[in-house]
Structure formats: C-alpha cells, structure tokens
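As you look at this complex, bear in mind that one protein chain is not there, while each of the others sits in place.
Entry: chain A
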Amino acid sequence: MSYLIQREFVRYECTCGSLKPISVLHFCRHCLKLRCGYCVCHEVDSHYCSNCMEHLPSAEAKIKKNRCGSCFDCPNCFHTLSVRATTRSVEDGSKTPSKHYYLACFFCRWTTRDVGIPDQTTATGSWPNKENPYAETLISLLEHYKVIAMRERSQKDKKTYSTPRRGYSSFTEKFGLSSMIARKRAGLPSLPLGGKEVNLSNLPPITPSVAEEEVEPLPESYFAEEPDLTKITSLVQRHANPALQATTINTLHPQHRHFYIKRSLRCRQCEHNVSKPEYNPGSIKFKIQLAAYYHMPEVRIMTFEPLQAGKPSDIILKLINPTQHLTSVQFTQLPTTEEIEVAEEREKNMKESLDRDLISIPIPPRCVVITGKADLPSSAVVLPPRDDAAEYDDTVDTHSFQDDPNVVVWRKGNKAAVKFSITPFSDIKPGTEVLFGFCLDYGYVNTMPILEPRQPQRTEMQVKVYLSPGKTCGIDPK
C-alpha cells in the first residue's frame, strides 16, 4: 500500500530509460529485461460492465457498441440508473394490478418520467432507443460513396491486370467463396463474376443536400427572458451522447452503460505476455503477472543521517531477495556520460550488424540531474533465498556469511541491511532534493522450463537504481 501512496524514494531504470518504482515494473522472463507500462504493448483482454459485472466476448461487445445490455447511465449526472417498480391498478377493475417499471437515478433524482419515456411492463430489454434522425440519408450517402470508391478501385485494378498472367489461381483468390464472404461481412456488395461492372454502373441514388437562403432567426425570447440554467444542459451532458446532443434537459435520453476493459500486457520484443488478468471481472487475480518485485532484489531506504552539501552522511538500505534462489548483490558506480555514449554506439552497431527489423519504440530523452555521490561498499552481499516459513521463526538466525560488519549491519532471513555513505555535491543549495544512483549487479536464476537446457540458468543482471532520500538541510548544526 505504501508503494501506491508514498513518494517515489527508490526508482529503478527500466530498459526504455524511464525511472519507475519497482511496484509498477515488469520483468520479462523470456528476454530477461525490465519492462514498464510505457514500453510494453497493451491489449484489450475482456470487456465487462462495472455495474452488473457481466462480461462479454469481444465480438459480442463490438456488436453491442461496447455498452451493457441491461444497465443504464443517468444522462444528467452519469450515475447508474436503478429500475423502480410501481403497481398500477387497471381502471375497469377486472384484472389484477399490473407492475410497471421506470428508471430512476438515486443520486440526482432524475427519472425517465421526467422526459416523458413511458413506463415499461418488463424490467429490462424494452427501453426505447433513440435513433439517429438522419440515419436514412447517411446510409444512402455511404452506399453511394462506396460504389464510387469501388469503381475507382476496379479501374485501377484493371490497369494492373493488363499484364498476361499464368494459371487461374489468381481468380480463385479474387472470386472465391472466402472473398465473397469477406465482402459480405464488410458490408460491401459482392463483385459480379466475370469482372463486368454490372452493379457498379448503377450508382445508388442520393439526394444531395440543398443549400437554403433562409436561416431560422434567433427567437425573440432570448432578448426578453433570462435563460433558466437548470433547464439547459451542460457541454459534458451534451457530449455524453454525441448523436443526440440534447440542449434542454427535457430531451435527455438514458444511455446504456459503457463497458470497462481488462488489459493484458505483452513484451514488445519477444511477444510474451508479462501480465494477463483472469477473464472473470470479479477476480482481481492474474493468470500471468511477471512483476519485477518477484524477480529482482528490492531496495528500500531504512534510515539516513541528515544530508548536508559536501558532507558525507551514512545511509542504511535494506535489500530483499524475493526469489527462491540465493543471490549475491554487488554495487558499482553509475556509468559516466562518455561510457554511456560508447555503449550506445556499440549497441547501434550490433543492431545494424544483426540487420533485423527491430521494432523499437522511440524513447524521448529523459534528463536526470544527479546531486550526490555514493561511497559504495566494494564487497558483495549474499542474500539467502526467500523462505516463507522463516518469516514466522523467532529464533535467532544462524547464518554463516562472512560479512564485513561495517557494510552489513543487520540480517534476517532473505533481507540484509547495508550501510554506506553518500555525499551531496558541495555546490548545491540547501533545500534541494538529493538524487544519487548506483548500479546493482545481482545474480538471477532463470527457471523457465521452455529453455533448451532443462537446468536453471544463472545469469548476471544489472539494474540502475536511483534514490532520492530527501532534501539537504540548511546550515551545519554545529
């Protein structure tokens, strides 16, 4: 929880260069790279209604225009509408009273009766829909332009087909059953056999719009009456229903509730999923969730001495190994700008030599201003594997690591606290944010079963970690 609400004290550098806290990072187990929301490919996984939790397959959701079949939104305040029932006795008294339903908003008290929508005898499914008043004109226009475009296309195709062709396989492709079905599904008229434009010659007739000289003048009421703002809709209310755009509240019409989606994330390089939610909208679990905090050592700031420009102060970091395998962690300094340039150049050359169509997303330049330098411990720190049972074991840890007591100040289970000193640059003003970083080298054991040698493979990984513990204090307290 603290990850979600707290400031980002510790940030990791993703492969794409953005700095993110570990809680939002993913770790692709197939290409062994860090990924974040910016550099993965997002995909729509499943549609669901957030009110009734009904979920639909994508094809069906598409037909329903991404709207729930049973739930409605209030056109006035966008809260969900509720169905209310009333009993109404029939006047002649011979029958039992029948039930009638209307929709009401429990938030703003808007009801379908306000706008004159008649009460329904069934609770769902029979609510009237408002059609686009110009639908007929527009359909005829659409048909017209489709034929015009097809004519142009067939003319173009004729030119390209003038070269002699061998065999008839091209014709089966063009006029085969599959293409006919495809055309039908696309809503296009089927191409006549034999290539003659029988239906292309008769253009569906349209009635072109006729310009008018007279335009309806402004009603006189605008000059005499004060507009009643409670009766005029706001822009948000109008834009909620683009086809209708009611200007007065008595013409508002309830709309079916818009769906929400679950997303799955895919690594752009190897096309494996890094995150895939369960299909059921009620579940918050994941089928695949390759979050970085399951796979790489986590760094937390435990405590630090007050920071002063130009003076070293001690900082204690807690390192946690979340994996089932022993790992060893080593700190190194961040590469200098020259080193980065050299590395980039090398990478570029490598890409060119590979000559693959590497689809890489453009990375906007990000600038990080380092305002401190860390005096990093030189020895490696061994982190034992995570053991859930050990969490509840209160007996004193009996570990046999040969730790330097000046570096490792505390140890428990898979956690270790590491002490070193940081020095904010001497030229920074009091009150500036101190930001320093280091490279964290750690061993990672890849347990993917699909890998060729069936044994877990040990690889050395490196990640850049940036810490911003706080601001420098003013004057030396002494």
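As a working rule, a residue touches a chain if its C-beta (ideal position, glycine included) is under 8 Å from a C-beta of that chain, and two chains touch if they have at least 3 such contacts; residues count from 1.
In the analysis below, contacts and distances are computed from a predicted model.
Engineer: Not counting the visible chains, the remaining one has a UniProt entry; which protein name from "AP complex subunit sigma", "Actin-related protein 10", "AP-3 complex subunit delta" or "Small ribosomal subunit protein mS29" does it give?
Structural biologist: "Actin-related protein 10"
Engineer: Just name the one of A:R263, A:H325 or A:K412 that touches the chain not displayed here.
Structural biologist: Checking each option in A:R263, A:H325 or A:K412, the one touching the absent chain turns out to be A:R263.
Engineer: Pick out which of A:H239, A:K287, A:R346 or A:R458 touches the chain that's been left out of the picture.
Structural biologist: Considering all chains, including the one not shown, the answer is A:H239.
Engineer: Which residue, A:S23, A:T137, A:T303 or A:Q457, contacts the hidden chain when the whole complex is considered?
Structural biologist: Result: among the candidates, A:T137 touches the missing chain.
Engineer: Which one touches the absent chain: A:H42, A:R113 or A:R346?
Structural biologist: Going through A:H42, A:R113 or A:R346 one by one, A:H42 is the residue touching the chain not shown.
Engineer: Over the whole complex, note the residues of chain A touching the chain we left out.
Structural biologist: Interface residues of chain A facing the absent chain: 38, 41-44, 47, 61-62, 65-66, 132, 134-135, 137-138, 141-142, 144-146, 148-150, 152-153, 156, 173-174, 176, 178-179, 182-183, 185-188, 206-213, 215-219, 222-227, 229, 232, 234-235, 239, 242-243, 245, 259, 261, 263, 359, 361-362, 364-365.
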